[in-house]
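My questions will all concern the structure given below.
With one protein chain removed, the remaining protein chains of the complex are shown where they sit.
By letter and in written order, the chains are A, B and C; residue numbering begins at 1 in each of them.
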Amino acid sequence: MTDDAPTKFLHEAMPFCATLGVRAASSTPDAVAMSLYWKPELCTSNGLLHGGVIMALADSAGGACAFSNLPEGAIGTSTIESKTNFLGAVKRGSITATATVLHRGSTTIVIETSVRDDTDRLIAKVTQTQAVLRPRT
Amino acid sequence: MTDDAPTKFLHEAMPFCATLGVRAASSTPDAVAMSLYWKPELCTSNGLLHGGVIMALADSAGGACAFSNLPEGAIGTSTIESKTNFLGAVKRGSITATATVLHRGSTTIVIETSVRDDTDRLIAKVTQTQAVLRPRT
Amino acid sequence: MTDDAPTKFLHEAMPFCATLGVRAASSTPDAVAMSLYWKPELCTSNGLLHGGVIMALADSAGGACAFSNLPEGAIGTSTIESKTNFLGAVKRGSITATATVLHRGSTTIVIETSVRDDTDRLIAKVTQTQAVLRPRT
Partner (left out) sequence: MTDDAPTKFLHEAMPFCATLGVRAASSTPDAVAMSLYWKPELCTSNGLLHGGVIMALADSAGGACAFSNLPEGAIGTSTIESKTNFLGAVKRGSITATATVLHRGSTTIVIETSVRDDTDRLIAKVTQTQAVLRPRT
């Protein structure tokens, strides 16, 4: 599989996304999507995708979505809290996390991310707060 | 590095823990600890450990702690929700997640997990609910 | 103000909703809405509606929404966890919480609730898990 340019960029910006096989699925300022395939080495017991993989995918999409919505003068964000409700198990195929902005403030950005499998079933719902980082003055 | 027996068992039970290099640090029914080392391939931007790695480590320790506290007749647990507050960044060394039981019910087990770096600084605090799984009757 | 029948029923079922002045705004199985008016005695400092009032309103709508979606044989639900992101302050007027179902399982129902002010601005977003209660057998 040849990586497309946005995926290559993602893997350089966030090396852990290369480890997980995350691919940049689409990106507008309004919604950033990333996906990955089930693999045995991403599983917990019984061949189920590990919850940490689902949270890592959602956090990556959330971080990129926050970055696309930085207020003027900001240089980045950092996740300060994240809450996930797990709604379904994944035993095959791919999952896609789609992150959107709930709140865009000058000091925090609140992101909401839905993770769906390739049958469009909702697998997890995440809400998280990203702190807006500014250059030290 | 030769894996000890509990770590080998962990890697077989949860293959994603092998991918992350998680090691079984200690385990009593009251507190299950697991650790991992910072590595470039576990990072997000700027050489910082990816939040997903921290959440995956905590979820692994939490799952094992819940499993050590199953009520009679139960066969396993499944994380149904997890919330993490991130309190510090990790750029080197190791981190250890220590999971303890907040509530041990017949249908849910609530776990609290602290993640600390190797200077004992608190990096993240996690509370999560694990559903108790029983054999179908 | 004369209470309508659904509001009277709500106040009998959940007396704290009478204390807060919560009114049943609308109810379908898909979306349960409840509202309340800003009042000085519901405030924290500086004339701002107390966060606890917002969480109580959302939890009430969430509980009623879960009750409207009980699986067969269930007799009620109980909130086992709730997470709120606060996105705006309220200094006047009314707020409305609208609860919808994210996941309807046999043992848990996951509810998502948006709280908006009377200019339709998003004030808070809540996700919560309700345990499904069944008669003891």
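What to note about this one:
Keep this in mind: contacts are C-beta pairs under 8 Å (C-beta built on N, C-alpha and C of every residue); 3 or more make two chains touch, one makes a residue touch a chain.
The model shown is predicted, which means the values in this text are computed figures rather than measured ones.
Within the whole complex, touches from the chain that is not shown fall on A, B, C.
Here one chain is not drawn; of C:55, C:74, C:99 or C:115, the residue touching it is C:55. For chain C, the residues in touch with the chain missing from this view are 13-16, 18-20, 40-45, 50-53, 55-57, 59-60, 63, 76, 78-86, 89.
Seen from chain A, the chain kept out of the figure touches residues 80-81, 83, 107-108, 129, 131. By the touch criterion stated above, the residues of chain B touching the omitted chain are 83, 85, 87-88, 102-103, 110, 112, 122, 125, 127, 129.
As a working rule, only the chains that are shown with their structure count from here on.
Separation between the centroids of chain B and chain C, computed from CA atoms only, is 33 Å.
Remark: chain A and chain C have CA centroids separated by 29 Å (rounded to whole angstrom). Contact of a single residue of chain A with at least two other chains is seen at positions 83, 85.
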